[in-house]
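One chain of protein is taken out of this complex; the other chains stay put.
Naming follows writing order (A, B and C), and every chain is counted from residue 1.
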Amino acid sequence: MEDIIIKYYEEPKLNKPVLVEGLPGVGNVGKLAAEHLVSKLKAKKFASIFSKHFPPQVLIGEDGVIRLVSNDLYYYKSKKGQDLIILSGDYQGTSQEGQYDLSYEVLDILEKYGGNMIYTLGGWSVGKIIAEPRVLGAASSLEFVEKLKAAGVEFSKDEPAGGIVGAAGLLLGLGQIRDMEAACLMGETSGYFSDPRSAQTILAVLGKMLDIKIDFKELEEHAKEIDDLTSKLNEIKPPMEPSGDELKYIG
Amino acid sequence: MEDIIIKYYEEPKLNKPVLVEGLPGVGNVGKLAAEHLVSKLKAKKFASIFSKHFPPQVLIGEDGVIRLVSNDLYYYKSKKGQDLIILSGDYQGTSQEGQYDLSYEVLDILEKYGGNMIYTLGGWSVGKIIAEPRVLGAASSLEFVEKLKAAGVEFSKDEPAGGIVGAAGLLLGLGQIRDMEAACLMGETSGYFSDPRSAQTILAVLGKMLDIKIDFKELEEHAKEIDDLTSKLNEIKPPMEPSGDELKYIG
Amino acid sequence: MEDIIIKYYEEPKLNKPVLVEGLPGVGNVGKLAAEHLVSKLKAKKFASIFSKHFPPQVLIGEDGVIRLVSNDLYYYKSKKGQDLIILSGDYQGTSQEGQYDLSYEVLDILEKYGGNMIYTLGGWSVGKIIAEPRVLGAASSLEFVEKLKAAGVEFSKDEPAGGIVGAAGLLLGLGQIRDMEAACLMGETSGYFSDPRSAQTILAVLGKMLDIKIDFKELEEHAKEIDDLTSKLNEIKPPMEPSGDELKYIG
Partner (left out) sequence: MEDIIIKYYEEPKLNKPVLVEGLPGVGNVGKLAAEHLVSKLKAKKFASIFSKHFPPQVLIGEDGVIRLVSNDLYYYKSKKGQDLIILSGDYQGTSQEGQYDLSYEVLDILEKYGGNMIYTLGGWSVGKIIAEPRVLGAASSLEFVEKLKAAGVEFSKDEPAGGIVGAAGLLLGLGQIRDMEAACLMGETSGYFSDPRSAQTILAVLGKMLDIKIDFKELEEHAKEIDDLTSKLNEIKPPMEPSGDELKYIG
């Protein structure tokens, strides 16, 4: 078996598509954001990625029908300009080698469709609940950094200290050595639970950068539910006081 | 050395064979069922699978003769309809990548013999002893789900929660993306010991689906022995009271 | 880099050589025996095996000169009959896949030189000090088992329970599926230290099987030193009383 199998459901014609990646990671921020984008833009699934680098597992739907765990590619045809390819899925690669392999393969697909720009979405764990999460950035060139700053993205010398690991980092790094433009948008998150507010914050920046309108109603409702739950928990016991030097991981 | 070596003892002519898989896993249910089927149908071993994905180990027979650990393929020529290929063996692949490789290779063999239907057999750990284990199912298509329901297989929204892992899951998932029909039959089991009653229960459903008569005498006797042992243990100490949220794994 | 690199120092002409393997393992029995054989027969090193499957390490000689860790092949040209290829070295493969790869490669070399018979040497841990260790056996065919019995090798239904793992097992198992004749000679050993007495015992059987005279003086002296040390330790504290069901591993 090949290490990676791509199954195409459709071969769309796309205009210089921009890749937007959101896979499971800290606070599930990237995945929440990517899936919200797919849903709101009615983006269409055109390919699935199956791989030895994912767990040997099938998931079972409510109807009893199984599907092999995968990453999935969706396209969105824009009326105004560049189209999108959105990458989401069940898992990141489970090994270091697998992470490289999968990211490289995704860039091959992007290149095949004529794209050369990438946004990766992730969470940045700050170890405490944040009312108004910032969006931190990193990019493949100084020009790109400047454009992101203009859109409200913050760049901080010390954050994130260990760089960016996983797919959100590799797509940038491997993209850069393939002469693509790439940026990572990292939403601050406590990292304690799935964080729709952080996802909304990075989508707001992404929408500005890509000139796309995104409806945030579901994310806002979801965030409010979590707020309610959190404040109920706080009535019972005092909020956690993290020491500020926890291990940080960006997915 | 190739990752997988197939050694054929015979190349049978088979009529659209159905693959039945039962490898070691929870409660050893799948392996017990597959071996009972081989024994009762007098199925004939026609190939062995050796692989780097198995432990580096030989087993020693009572006569002092060794054999390398393997998975083995048996065929059964049916008088009425589709023939069977039965897969059993000493181990599942020991790595994630190995599990994918081995399952994919088995599907290659099935395809070579003209087959495109798969039943995988496994146990589903419920963490307590069950007098009348149910058979839970999952399948590659809604039509197949309906047929299984008609044969008494139960489908439950919440069970098994984490999907199906290992060979029993991968043969379904990889089969599905190769346009094969595939189902998993999971017998409820405590998971505390090798469970012949659970094996019998799934074989009863399989026999119905495949229109094959299976003699269950040995399994019944074996189950009774375990019942006797269990009730003796219960006289000494009260039965375990599991909390209901144990880790569940399906092999 | 290839996974395995073979460096030949010489390409000897050999008459149906018999492979004798002794690599590090339980009680270091196999390695001690193989190295003693090399020394007493003045066998000549003709090839070294370097591999990614060994640790990334060089060893430093007393003169400050390094050498990369390796397995090494020696030949002995017999005046009477079959020649020998002796395999010893610093390590076994560190991964399961590596163990398979390395053993398969060694069989390729044996085949290249026209050989088809293998003896692997190892220790069998019994968890206590044994005054007169037995030699246990396992072989690729019933005929070979019978020949070994005639030479004093014991075969026991329950020993060793888990079969044989590592190179000593794989060379047998992979040899068998390549239609070679293969046997493992396992010397009983406490497993607590390097055991020259156990090594001597298996070499005595091997010498009989191969019709080779082996001088045991150094092994006997070495064994006596260990006896002296052990009895001194015993004066201080009573001998260990193992429970008899320790983990057993054969290298």
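Rule of thumb we're sticking to: a residue touches a chain if its C-beta (ideal position, glycine included) is under 8 Å from a C-beta of that chain, and two chains touch if they have at least 3 such contacts.
Computed from a prediction, not measured in an experiment: that's the story for all the values here.
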| For the chain not depicted, the shown chains it touches | A, C
| field | Touch criterion as defined above, residue of A:V20, A:I164, A:I202 or A:A223 at the omitted chain | value | A:I164
| task | Consider the whole complex, including the chain that is not shown, and state which of A:E2, A:D63, A:E97 or A:D211 touches that chain. | result | A:E97
| Residues from chain A at the interface with the omitted partner, ascending | 96-97, 99-101, 103-105, 137-142, 145, 148, 155, 157, 160, 162-167, 169-170, 172-174, 176-177, 182, 184
| note | Residues of chain C touching the missing chain are 1, 3, 5, 7, 48, 50, 52-60, 62-69, 94
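Quick note on the criterion: only the chains that are shown with their structure count from here on.
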| message | I need the common contact partners of chain B and chain C, sorted by label. | response | none
| task | With chain centres defined as mean CA positions, report which chain is farthest from chain C. | result | A
| message | Shared numbers divided by all numbers used: is that above or below half for chain A and chain B, i.e. same or different? | response | different
| note | chain A and chain B have mean C-alpha positions lying a whole-number Å distance apart equal to 38
| message | Where in chain A do residues touch at least two different other chains? | response | none
